[in-house]
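Just one protein chain is left out here, and the rest sit where they should.
Naming follows writing order (A, B and C), and every chain is counted from residue 1.
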């Protein structure tokens, strides 16, 4: 930790900073500059609260040199985490990128869901996604089928062999969801619901965390750290766009650079959701391809058997025919990436 | 609802839009323009999903003319909501603006909390705030005293008569919090934790919702709508800064304009938290004054008996002496505003 | 144009709106809703100032249905613009994506520039970029070689046959730059320097406009409209990242979705600059590939013969060896895209 003193800080103020550090069992070293004095703290800065130091009189800035996430960092764990599913599917590292598809929410028409699931299986996708509990901005929007929706997903899994990804919105629902789902998804709006993250650290199913629309990459990794530090190492990160100043043509700004950045900082798998990021059907293909070629370990996107009549997010869903066409494009690219990875 | 067709939309695409509207029991009217055709939908647009219409072929834009929030809107409820507490304190409308003060988190030193509470009482504040359950970005930071903290708050209330505001982080904790708190606060990170909001709609204590750091005003009002539409009309809104692109000198951008905007759109009381918004002690006074003069129904800010050693957010907390000095300034301004309100 | 009246607007206020429209030679139609009245204006809305209408009493919102850009829009000009250079290079449409490379600024070591230019030529790049006039955030940073820099670029062109792209910062410098450059670049900070844009509309060289860091896509297209409406149809758009809330790992957020969005709205060519967007050398390759596969008509990125000693932006520049390696990857992808385009 580096502590920068104000240009007119007194010797007394400096001494107080030094004592503060010493009292906490750390050592420090002073650099006297022409304009500013700088105190370097030696040792593990975990024991120091930077905000409190910043509030000491005469201090103008505190700069941390260590990142606060540890278990999810490549510093402590250099090799890629690869998550293995019982049916042989793998996510992460140099494994073949995966596809997670399905409707935004599971609706009461089970046949529609099954059509999507069968098409997904046919096209080589590995995961069926669908919300049974739905976070909706307005209380007047459809809130999900709840347990009935989970049963539908489980039934579709039985008929196709696809793995099921679905969202958990509350700690109370975790036991129920664990009965039905293969991956529990934390929605973007719950990315910093720390009670939920802690509870998910104590289950033995993989957890997928979607990036909050205003979450920095550091905050995103710290959300994963909550799950991992509570005992669950199987976390998948999902980039899905950040809030920008222009939502006329795309709901959010898809931050594709987050993929190579996270892969440099962390060993966890990272996938991308181009449907939610853009809110536009025609952007799924170009943004999906861009994410894959930038190194994403998979894509999640929305498919509905009848998007015009979907209960939610029809505008960002492909119909089954469009889905097949788009997935043929993705599969071709995935094949090429997989070949390159295998021959690295 | 207004539906704008693409410049090269076909008659068939237009007909499909018209049929879509008709199938849902609504009427429409077509304006033929030189370049673009526009369809106006007549009736209550609640029955139409704008995203699905936007996804119909040939549609380039859908513009809603009604806002999705109803119960919290002045359209349906023109008079100000004033929340009354059993001890006679009121928030909202033209009532005297209130002050909510206390440490970020309740710590194991009860005497420190009591010092703050007594100073708050002495200075005429109405509420003691303090977190027993703490949302922390990092799992390695102090997570709160939990029930012990609630007991401390209740004890401080008993000794001072102040009302207690504390944060709820999980639906499971609501019954416990209702035993101790006078106002349950929803933190910024949980503003769209819809399960929590729904559950808070079913209690009979006032709820204070902090604005999410990337929440639009519409999303903020819809969060309140979740609580009100589930049965609890006593909601306080709290502006606490939004994410900006420059966090070098202030953690967030305090959006003071949200105060007059929300007061125009909604009848609910709205207060401001200048501590969390800025993260800087020296900004509490100017930003607090600016919020009050712009029409805030109150302020919430942090006071700690020993900020240098606070477990969290010391840098944005006043010590007791600074608190008294700042509150004298606020009280003078509050007196003037109250006088003007009473003589309106 | 659609004008939404407030729920409590008076008949008199409504009449005033209708008269306002009529006075400007337009017709209107009123939809009476349960809660709100809506006025639809029929005809070319160019004659109406939406801000003034929004300011009429009783009006709550004004929604435009036509976009303000015309000449750059596909509505008026459906075919792709392809810019042809005298040496046969083309940009836009289904032409082979181009590469523009070189140092951030031209420095006094001409041999270094020539090394870069020769490597660029060898790798099949079409353009040499380099700043002679440099916009620098701090007045104490290197401000460019000015005319001497232009002479160096011209000399490098003579030795390699590459086309020269360089930045124009002031209307006064346009004649000088036209003597030396093949493309005049408008920097992100000057994207709304309207005097400069108008003046560039009167030259007969292609102009490349970089997107401002806080410019919406509509504002970006309107900047191009300034140049085109003043007489110069040869405009290239360059996405280079927008300001976000997290600059710890990437300077800006590269908005790759802008590429397919702009290609849908406009016929102009659009390229991407992954160097400035991210500020990080290691992100040039993944973000460059992602941009190309999303449909960019080219890439611009920084190469320096000795990045450690570059006068500006060394951290985002490749050295010559890295450049060759990265360009081999890009060329392979460009070849595949070109093949697919030719076989569409």
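Just so we're on the same page, a contact is a pair of C-beta atoms (placed from the backbone, for glycine too) under 8 Å apart; a residue touches a chain by one contact, two chains touch by 3 or more.
Source: prediction; values computed, not measured.
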TODO: Please pick, from B:60, B:250, B:309 or B:341, the residue that touches the omitted chain in the full complex.
DONE: B:250
Open item on the list: From the list C:12, C:111, C:308 or C:321, pick the residue that touches the absent chain.
Closed with: C:308
Task: Option touching the unshown chain, where B:26, B:82, B:154 or B:217 are the choices - done: B:217
- [ ] Touching the hidden chain in the full complex, which residues of chain B are there? Just list them.
- [x] 214, 216-218, 242-246, 248-250, 253-257, 259-261, 264-265, 277-278, 282-283, 286-287, 289-291, 293-295, 333
- [ ] Name, in rising order, the residues on chain A that touch the hidden chain in the full complex.
- [x] 2, 4, 7, 29, 31, 33-36, 38, 40, 42-44, 61, 63, 65-66, 75, 243-245, 247
TODO: Determine and list the chain C residues touching the chain excluded from the picture.
DONE: 20, 46, 49, 51-52, 54-56, 68-70, 133, 135-140, 143, 169-173, 189-196, 198, 212-214, 219, 222, 225-226, 229-230, 243, 279, 281, 307-317
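Just so it is clear, only the chains that are shown with their structure count from here on.
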- [ ] List the centre-to-centre spacing of chain A and chain C in whole Å, with centres computed as mean CA coordinates.
- [x] 31
- [ ] Could you give the separation in Å between the centres of chain A and chain B, each centre being the mean of its C-alpha atoms?
- [x] 26
Task: Distance between chain centroids, defined by C-alpha means - chain B, chain C (Å) - done: 38
- [ ] Identify all positions of chain B at which a residue touches two or more other chains, and write them in rising order.
- [x] 243
